Structures are given as C-alpha cells and as structure tokens.
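Of the protein chains in this complex, one is absent; all others appear in place.
So, chain A:
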Amino acid sequence: MRGGRSRRSGPPGEPRLVAYLYLAPALLVFGAFALYPLGRTVQISLFDWDGLTLATWVGLGNYADVLQDEQLRGAFGHAAVLVVFWSLLPLLIGMVLASVLHRARVRGLGFFRTVVFLPQVVAMVVIAVAWRRLYAPEGLVNDVLRAVGLDGLARGWLGDYTFALPAVGLVGTWFETGLVTILLLAGMGKVPQELYEAARLDGAGRVREFLAVTLPSLRGEIAVALVLTIVAALKTFDLVYVTTSGGPGGSTTVPSYEVYRRAFELGEVGSAAAVGVTLTAAIFVVTVLVTRLVEQRDER
C-alpha cells in the first residue's frame, strides 16, 4: 500500500467523509433490497407461517425438515445429480474440446466461439421451450433414435420417471459446455508457448503434453468454471419451472423450485425460507471451497 500514504496526506479528512457519500446510494439500494431481505429470510425460516395469519416459532424445525422430509431431501439430491450434468460433464467435454482446438490452430475459431457460447445469452425460458419440443414424443430426439434403429428407447423424455431428471440435466450439459470450453481455451492461450515447445521437443504426445503442461496451468480457469457451473446447477429454476414443474411425481423438483412452490403455491413460507437459506449456504460453501483452490495456486 505505497500509494496509501500520499493520499492520506491530502486535505485532512476529506477523502474519508466523501467516500461514504459516493458509497451511500449503492449501499442503500443493496442494503434494502438484498441484505435486509436476506436477514428477513433467516428470520422467517425460524417460523411456521402460511403468509397470512400469525406465525408460530418453530426454531430449527424447518431445517430439520430439510433433512427429514422426503420431498425436500429429494430436491437437494436432484440438485446434486444436476451438478454432475451441469458441471462435471461440461468440464470433461470442455477439456477435450479445448485441448483439441488449442493444439492445432484451426480456421473458423471465431465462428465456433460465437456459436458454442450462444446458449449462454439466450433466456432460459426460451431454451426450455426449445428442449421441451426436442424431448416431445414426436420430437427430434426420438426421431433421431428411431432413425438409428433404437425405437425401443423413444419416449416422452420429460414425462418419464427415470429419465426426466437426466433429460433436464443434459440441457445443462448443452448449456454449459460452450462456456467451459471458451474459458479453458482462454486459459490455454495464456500458457507460455515455450512450455509446449519444450514438451514437444521432449517428445511428449498429446496426452503427456496435456497432463504435464496444460492441466497444471489451468487450475484457476478450472476453479472458475466449477464455481460458475455448480452454482448454476444449484440454482436451476426457470428450466424446471417451464419443462417439468418438478414432475413427474416430484422426480425433477429442485431446491429453488421448492422455494417457489412452498412460498407461493402451498403457503408454507417458513419452510420455503429455510430451503432458501440452506441453498444459499450450499452456494457459499461451494464458492469458498473452490476459490481456495485458486488461492493456493496464487501462493506458489
């Protein structure tokens, strides 16, 4: 903090008071519409409340339900399954894709980047409408299956007890793979070329090159990709709301959908708040854990 001293020796006291004035408008809106409601969510989560009549204090009862209630436990279990589809699969595919693309300069990379990143900017509701159509009994997915002779597999994917959740998950894989690929590709671009040249001179093939040079250099990008995609998986709401509404029979319900359903459809506001707090805690834990990966790298 070398710069700090000179600034502090400016007009006495001036920067201090002024800084708060610059901060005040943002802090006011942020406090009133984000921090204060967060506190209120925690408070509400300790009550049994239907949103209309008087609330009853239940302490941690709503949180005990998160652990015991089958529907709620299921919702968090489904979120964990979605993490595999939204985060781990895209990371694996993105790794392969990015290292293939990075090793050989191919033409049309700009076009490719634009295309695979496109899903990220389209509203999730639009994506949900598109995939509902693809998954329909007479939709493209089944058309393709029948075309290759797998008629037996064809079904209404989103209405199927076993396959609805993986089907929702695959939409996430489709959605996140482009983001992860481009993130990793950007990271690979920052790795000094000499490292690759040295590896190649040593006769390293694709795989050795990848394990010895690429992977260790990409810890930061991998961490960012994991945080972004895991958090997105945990928060999946629009997609579930539009495609399955948690069905069939609660087989695709997720925590964020339970927050909405309990608070605004079932009148179990306290329970909804507890689910919201638990979800938020899960997101914080994931973010902190994965971010520590990056910091370890920076210390070296």
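By definition in this document, a contact is a pair of C-beta atoms (placed from the backbone, for glycine too) under 8 Å apart; a residue touches a chain by one contact, two chains touch by 3 or more; residues count from 1.
Please note the rule applied: contacts and distances are computed from a predicted model.
Undergrad: Could you check which of "Translational regulator CsrA", "Penicillin-binding protein", "Inner membrane protein" or "Carbohydrate ABC transporter permease" matches the UniProt name for the chain that's left out?
TA: "Carbohydrate ABC transporter permease"
Undergrad: Touch as defined at the start, partner being the missing chain; which of A:Met124, A:Leu165, A:Met188 or A:Val213 qualifies?
TA: Of these options, the touching residue for the absent chain is A:Met124.
Undergrad: For a quick check of understanding: of A:Ser87, A:Thr214 or A:Ser256, which residue touches the chain that isn't displayed?
TA: Considering the complete complex, A:Ser256 is the one touching the chain left out.
Undergrad: Consider the whole complex, including the chain that is not shown, and state which of A:Pro37, A:Pro137, A:Pro192 or A:Pro216 touches that chain.
TA: A:Pro37
Undergrad: Touching the absent chain: which residues on chain A qualify?
TA: For chain A, the residues touching the absent chain are 3-4, 6-8, 10, 15-16, 18-20, 22-23, 25-27, 29-30, 32-35, 37-38, 40-41, 43-44, 51, 97, 100-101, 103-106, 108, 111-127, 129-134, 140, 174, 177-179, 182-183, 186, 193, 197, 200, 224, 227-228, 231, 234-235, 237-238, 241-242, 255-256, 259-260, 263-264, 269, 272-273, 275-277, 279-280, 283-284, 287.
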